[in-house]
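One protein chain is absent from this view; the other protein chains keep their places.
Up next, chain A:
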Amino acid sequence: MAERGEGMKWIVNNRMNAIYLIIAAFLLLLPFVYESRNMLILLTQIFVFAILAMSYDLLLGFTGIVSFGHAMFFGIGAYSIGIFMKRFEPTMLHFIYAVLATILITAIVSFIVGLLTLRLKSHFYAMLTMALAGLFLVLAEKWRTLTFGNDGFTFRVPEIFIDRTNFYIICLVTMIAVFMILKRFTNSPLGRVLQAIRENEQRTESLGYQVLHYKIAASVVSGVLAGIAGIFYAMSLRYVNTSVFTMDITLDALLMTIIGGVGTLVGAIIGAGLIEFAHDGLTELAKEHWIFERWIIFFGIIYILVVIFFPLGIVGTLRKFTWKRRKLESAKKKENLAG
């Protein structure tokens, strides 16, 4: 009896966690109940982009750093797995090598970029990442012996990833793992300092924190996670070309994070879902009217409006409302007590 009471208490106290748990279980069971190949592929895509958007959120939402070259890390991951799988046998061992290579390269690149620009104004990081991503794009186009240029190349994946359902579950589990890691990370003392930097950099520095070190840490973690998203993206297509380095990928991450809600992590996942679903739906609509081929224009306009009017995004705005309601309620209670 007592135990059940405890359980109830946990659910009441952690209502959000319970909801996440239910959604995760639902998504986990979905492929066994509802058999639609297209749906499965779309959801896999959403999970992959959710990882990318969450890594972006760590920078933008939790540390207040704007990166315009996130595609660079994504592309490094995609090309690492592609090259390893193409050059060597597609075995689990080589998959692990590719993951390690991705982690190493993205960590080094994000470290250098951070070291160069994070001590300066926020514009510099945005500019340097944008320019570097352009450089990687050119590199991928020109280094034909390794990347096969613009056309890209197809490759085989280890056996375990071949089955769509398996791959779906692996992506889902990875996304949940990344979500939990980042949740823990942002609530850790280090994460708290990052949020302090976002709120007021000078004050954080005066409190004796080495702001640069913390920002570089955020940059590295974010870069590595974006690289991992790239690995899964390339594996879902079993194909990689230079498009992984283009501005479009960065813009996708940006739109997902901003529309979903910055600094919330869940917002990034919701944003990824929204954008990918909308993209899918609008591509269908493009057959009806050509304007929907330029679907990105709608997102651009929505994005500008969101930045001006709802800088907190969907999740942030919802949270603000619940906070306000709770405040009102508690104020009323106090009044009642006083009266």
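Here are a few things to note about the model shown:
Here, a residue touches a chain if its C-beta (ideal position, glycine included) is under 8 Å from a C-beta of that chain, and two chains touch if they have at least 3 such contacts; residues count from 1.
As a working rule, contacts and distances are computed from a predicted model.
A chain of this complex does not appear here, and its UniProt-recorded name among "Branched-chain amino acid transport system permease protein", "TIGR03915 family putative DNA repair protein", "Outer membrane lipoprotein-sorting protein" or "ABC transporter ATP-binding protein" is "Branched-chain amino acid transport system permease protein". Contact with the chain not shown here comes from a single listed residue; of A:R37, A:R87, A:K142 or A:K320, that residue is A:K142. For the options A:L104, A:L132, A:V157 or A:A286, the residue in contact with the chain missing from this view is A:L132. Of the listed residues A:T91, A:S122 or A:Q210, the one in contact with the hidden chain in the full complex is A:S122.
Touching the omitted chain from chain A are residues 60, 64, 66, 68, 116-117, 120-124, 126-128, 130-132, 134-135, 138, 142, 247, 251, 254, 258, 291, 294, 296-297, 299-301, 303-304, 307-308, 311.
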